[in-house]
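Scroll down for the structure; my scribbles are underneath it.
Not every chain is included here, but those present sit where they belong.
Chain IDs A, B, C and D follow the sequence of writing; residue 1 opens each chain.
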Amino acid sequence: MYLPLWVINPNSNAAVTAGIDSALGPLRMAGGPPINCLTLTEGPAAVQSQQDLAQVTPMLGRLISEHQANAGAFVIGCFSDPALALLREISRRPVFGIGECAVLDALSRGQRFGVIAMQGSVLGRHLRTYGAMGVLQRFAGERAVELSMTQLADPHATLQRMLQVGRQLRDDDQADVLIMGCAGMAAYRQALERELHVPVIEPCQAAAAMALGRILLNGEGA
Amino acid sequence: MYLPLWVINPNSNAAVTAGIDSALGPLRMAGGPPINCLTLTEGPAAVQSQQDLAQVTPMLGRLISEHQANAGAFVIGCFSDPALALLREISRRPVFGIGECAVLDALSRGQRFGVIAMQGSVLGRHLRTYGAMGVLQRFAGERAVELSMTQLADPHATLQRMLQVGRQLRDDDQADVLIMGCAGMAAYRQALERELHVPVIEPCQAAAAMALGRILLNGEGA
Amino acid sequence: MYLPLWVINPNSNAAVTAGIDSALGPLRMAGGPPINCLTLTEGPAAVQSQQDLAQVTPMLGRLISEHQANAGAFVIGCFSDPALALLREISRRPVFGIGECAVLDALSRGQRFGVIAMQGSVLGRHLRTYGAMGVLQRFAGERAVELSMTQLADPHATLQRMLQVGRQLRDDDQADVLIMGCAGMAAYRQALERELHVPVIEPCQAAAAMALGRILLNGEGA
Amino acid sequence: MYLPLWVINPNSNAAVTAGIDSALGPLRMAGGPPINCLTLTEGPAAVQSQQDLAQVTPMLGRLISEHQANAGAFVIGCFSDPALALLREISRRPVFGIGECAVLDALSRGQRFGVIAMQGSVLGRHLRTYGAMGVLQRFAGERAVELSMTQLADPHATLQRMLQVGRQLRDDDQADVLIMGCAGMAAYRQALERELHVPVIEPCQAAAAMALGRILLNGEGA
């Protein structure tokens, strides 16, 4: 019997949570740790600005405090890894950020990683994170799809734009592995990989896989 | 007539604010921008943990929002630069973190900077910041004084310990410029510099000097 | 039904394989992928020199070719990651090196990793690997236990020496996460972690956990 | 009463000195340190080649020796920071190079700095400087306007070309802060910033602001 992995979507969009939940299906095993996805219902509609990050910080702290007695590990399902250092300080259980995990996974699958971001405005923040991680030597580039809400509602248009950005990262920036820089887009992963012929990493999957391993190993000798 | 520089001590310790205020005396000029120091009275007694940083984040946001109509610039007087990215996003005025400014100042005064920290437990956080800044090639080392409150109350003991750590940074780690990794210790700066024969940077002074220049230049053409 | 994970010990020492097999126990689940450990019986008694690495290269190539029809993934159980680029080229299944995986795992558990190596003579080779991975900004140091075969036969002496080296990495080199730079020593992991109060990573566990996640995710949509 | 800041234009072009002098107007305060600009009348018409740099080196040494009894600090007004290490060795007063200061200022205003250079032929020299400073992780790119003397005499053509290069740095190289890689062009700074919507740094202003702070703080306790 394993304690569950909690995957927290820090925005209030239940459709995103559902997309994450569906993406994690392959990591669920009969005899393995349960994987539960949570929506931060009091959170903002999306977590993009520094204000959004600041807003969800205390909420995530409370959520983790409430759940940690019944948790094997936590995954925070936003590519900007909100409150990661804080949550690691207050939690008795391992906490994973999907941004950090996606990058670490990419380092094992190619030599130069490219990031398909939602918005260009977050580049500075992401670069600070890659710099803090010390992995900029492996960074090929980050380019944003810059899609409007209307466009995002059209799966075909969204995929075409992601393919376009992915091709630029692969051909112009010489990335040989791509990261989807956003949660909740897992439905496009296989199509991207099939068309672009390079590995494409969905960050929630990367983080949940890493968390799963940690839960299993933390049971060592128990 | 210049708008004032606000220097915010994010802990509730008024003695620290007084120490900062005194340290900034040399930057006050008859015809120059006023420099006002503020205590975050609702803040914690000290800002050390990630929880402390999270706690002061919304408070600093409110404080800056309230003061920015009458502000030339802001300095956040804690070496961990709490909420810096957030405050830069929400403020119409420049915001400076004393940690970042101290490092930038050090880069102009020596080739390898060493940091006299209060506690070793913050090393990981500081290293992430130096990595995000991309300056680790210039980093000689960081060592902590690890003084108890009782010891900190004894200026002689405090200075002796800071000198001991400073000598290790200079002699073992080959630092040729030192940074005091904490606000409110400016009273020791000159003694450290005189004994150690390398430049010693007090971070509030470094940040306020940089902010002062920005205020003056932002008045350009006005 | 999952295809198994094959963990290959590239030396001929069956006791090492048994140690690896035991260390991977926590990663075995009733409903999960089988984990099979193999000894390269034709390999050398230990893989240390470049000649050892060259000797096992074609053997590993053949072994992987033979097993890949019935494999979900492979782990090569030697910290020097012998033949890793070759095996990734010839295998239709993911191949993981325990050195690379241990470092990636360490990047999520601390800010500066230290490596407890068996021998100092391999430092140059390991540094080339860390450099190729682009992670030297996170490297605290590597120190070798330099134990004789006789000493290694004495678990108490071995642990004491590992603790001594671990303390140097933690206290002198400021590592906040340690990697055991050798396969087959998993029995010491928990004691090291308990005494040293920093995370200690056993590389076969780190690699097998990562491989397990890849197997599960590669079944996505199947 | 403060000792003055001396800003030295190391070429013999008095119009450049006048441009620098005008750019520093906002840093002059009734109660603050005087700022005096000097032309190196015996210097070359422009400082571009290594020969130019070598030629001005002893001249700058003499000038600083003559003025240091009545100096609070010195700024050398050429982006290649001629003789900077020498002048710091011989001067009892702080010496600032506008290239170094502009880069340090940029590090506090964006995550990736781009440089609008006059000529492409100096790129190698500038890269050595950025490398010696250890800041290449923050470097977005450097592109040259390559304007002839005739073109430089036409302010409109000059601005258009600077805007064109600035857009390439911002859009193609993902710079989020720009540095004008030449002294004496301050008149274009505000127009560049207004059109390009990223901070634009004039290096003489950046250096003089930093020097001003140092003069004030060096008076500490006096």
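Definition applied: a residue touches a chain if its C-beta (ideal position, glycine included) is under 8 Å from a C-beta of that chain, and two chains touch if they have at least 3 such contacts.
On a predicted model such as this, the values are computed, not experimentally measured, just so you know.
Peer 1: In total, how many chains does the complex have, if 4 are shown?
Peer 2: 6
Just so it is clear, only the chains that are shown with their structure count from here on.
Peer 1: Could you classify the chain A-chain B contact as same or different, where same means more than half of all interface residue numbers appear on both copies?
Peer 2: Mostly the same residues form this interface, as more than half of the numbers used are common to both chains.
Peer 1: Please tell me the distance, in whole Å, between the geometric centres of chain C and chain D computed from their C-alpha atoms.
Peer 2: Taking the average C-alpha coordinate of chain C and of chain D, the gap between them is 52 Å.
Peer 1: Could you check chain B for residues that touch two or more other chains and list them?
Peer 2: 128, 131, 133-134, 136
Peer 1: Linking chains that touch, what shape results: line, ring, star, complete or other?
Peer 2: other
Peer 1: Which of the chains are touching one another, listed as pairs?
Peer 2: Chain-chain contacts present: A-B, A-C, A-D, B-C, B-D.
Peer 1: Provide the residue numbers of chain D that touch chain B in the complex, in ascending order.
Peer 2: 25-27, 29-32, 96, 100-101, 104-105, 107-108, 133-138, 190, 205-206, 208-210, 212-214, 216-217, 219-221
Peer 1: Can you tell me which positions in chain D touch chain A when the two form their complex?
Peer 2: 110-112, 137, 174, 176
Peer 1: Contact residues on chain A for chain D in the complex?
Peer 2: Interface residues on the chain A side: 123-124, 127-128, 131, 136.
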